[in-house]
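Heads up, the thing below is written out as structure tokens.
Of the protein chains in this complex, one is absent; all others appear in place.
Chain IDs A and B follow the sequence of writing; residue 1 opens each chain.
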Amino acid sequence: MKTIEVKELTKYYKTNKALDCLNFTIEPGKIYGLLGRNGAGKTTLLNLMTGRIFPTEGEIRIDGENVHENDKVLGSIFYMTEKNLYPVEERVKNIFKWSRRFYPKFDMEYARDLADKFGLDTNKKVKNLSTGYTSIFKAVTALASNADIMLFDEPVLGLDANHRDMLYKELLANYAQNPRTIIISTHLIEEVARVLEEVIIIKEGKLIVKSPVEELLACSYTATGEASKIDKYIEGRKYTGIEQTGNLKSVIVLEDIKERNTGLAKELGIDFSKTELQKLFISLTN
Amino acid sequence: MLIDFNSEKPIYLQLAEAIEDNILKGIFQEETQIISTTEISVKYKINSATAGKGVNVLVDEGILYKKRGVGMFVSTGARERILKKRRKDFLQDFILPLMDEAFKLGISKEEIIGMIEGRKEI
Partner (left out) sequence: MGTTLKVTKYQLYSFYKAVLVFYIIILMVSLGTIALAVKATEEVSFGGLGTATIIFISIAGMDCFKTGFKFMMANNVSRRRFYYGNLIALVVLAAFMALADTALSAILSSVIRYQSLTGQLYGFSNYTAEYLWSFGLYTLAACMGWFISMLYYRADGVMKMVVFITPLAAGIMFAFIDRQTGGQLGRTVIGFIGRAMGLTGGRSPFIGFLSLLIAAAVLAVLCYIPIRRAPVKE
């Protein structure tokens, strides 16, 4: 099993602070969502986990071992980067072959199956793939690697709705067959929300939430009703994400679902509903 | 099997209810195998841990049972058990909200009964 420990991790790019003293542990065998707005530090964090770049302070340990130049640990991770690192003149099928050499558990048959399903022409050179197919090619390589830890940075970049759906299904099928640690960094949250077991939300390089999705969603609810009534209801309550159209106001109340005041709501004519992860995310990172 | 993920309930409970619905409707017969957690996970694009949690709720209630290495089966008497449970919740889940709504709209108890009986004739 592979536990990832992030310890007091800080990263500066020159004088620009990208990550600010992150501390958390990623448990093995779960699907995590790494969420954050553009420039929040998601890619920096993933790059540090795989030693692609170096931390300014702190460290990342996997099963107690520092990842820095550690072949044993690095070999157990497959990291699908957003930017392409593969030789652009190479054919997809040849990259599969080379990937199998570096990832001994790489499943060639599975890679070919996936390529067929997605309509990926493995005879094509990497440079001739569209943005969407570049993502598919990288994601297929990642899934077929069978690595214990899979990191996906914006895996659905440039994919149409159909391919996105297929990719998440293949990912879930792979995970169900062989539970492993998967971290998905994305900004298309709603469609991935149910795929995730836990979320890590970072904002301006700082960790603001690390929680199981269900728990996070159970800690808030949306109240909708007439503006003045909503104002009355949220008095003395923690809330965020106010939206108002005309006289209709909705607000995310940051309180355990079990503690909501149904009686008062009925009196004020307020409706409750479940908060969507996307909306909660937007209000938390704004 | 249809699951409306917009409901307020946690996903695993919605999944458990959807399976129960299928047993009540006779789509999943007693002592027959139902779809696996993996299939549920992939088909509905939900985390397999969540799917497993939903199925386990039903296993704990004796509605489903696991056959090792084969899969998930509907227990004998599952339908009866679900009926009993659902009937108990009927007042809370359906009648009380119905009465609330009727009160808001100014519909009397007699009118409600009239509606139900009228519907019966159709």
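By our rule, contacts are C-beta pairs under 8 Å (C-beta built on N, C-alpha and C of every residue); 3 or more make two chains touch, one makes a residue touch a chain.
Note that this is a predicted model, so its numbers are computed, not measured.
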item	value
Which displayed chains the unshown chain touches	A
Touching the absent chain when the full complex is considered, from A:50, A:66 or A:261	A:50
Chain A residues touching the omitted chain (full complex)	47, 50-54, 69-71, 74-75, 77-79, 81, 83, 85-87, 98-99, 101-103
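Throughout what follows, only the chains that are shown with their structure count from here on.
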item	value
Residues of chain B defined as touching chain A within the complex	5-8, 10-12, 37-38, 41-50, 100
Partner chain B, residues of chain A touching it in the complex	30-31, 165, 168-169, 172-173, 175-177, 179, 191, 194-197, 214, 217-218, 221, 257, 266, 272-274
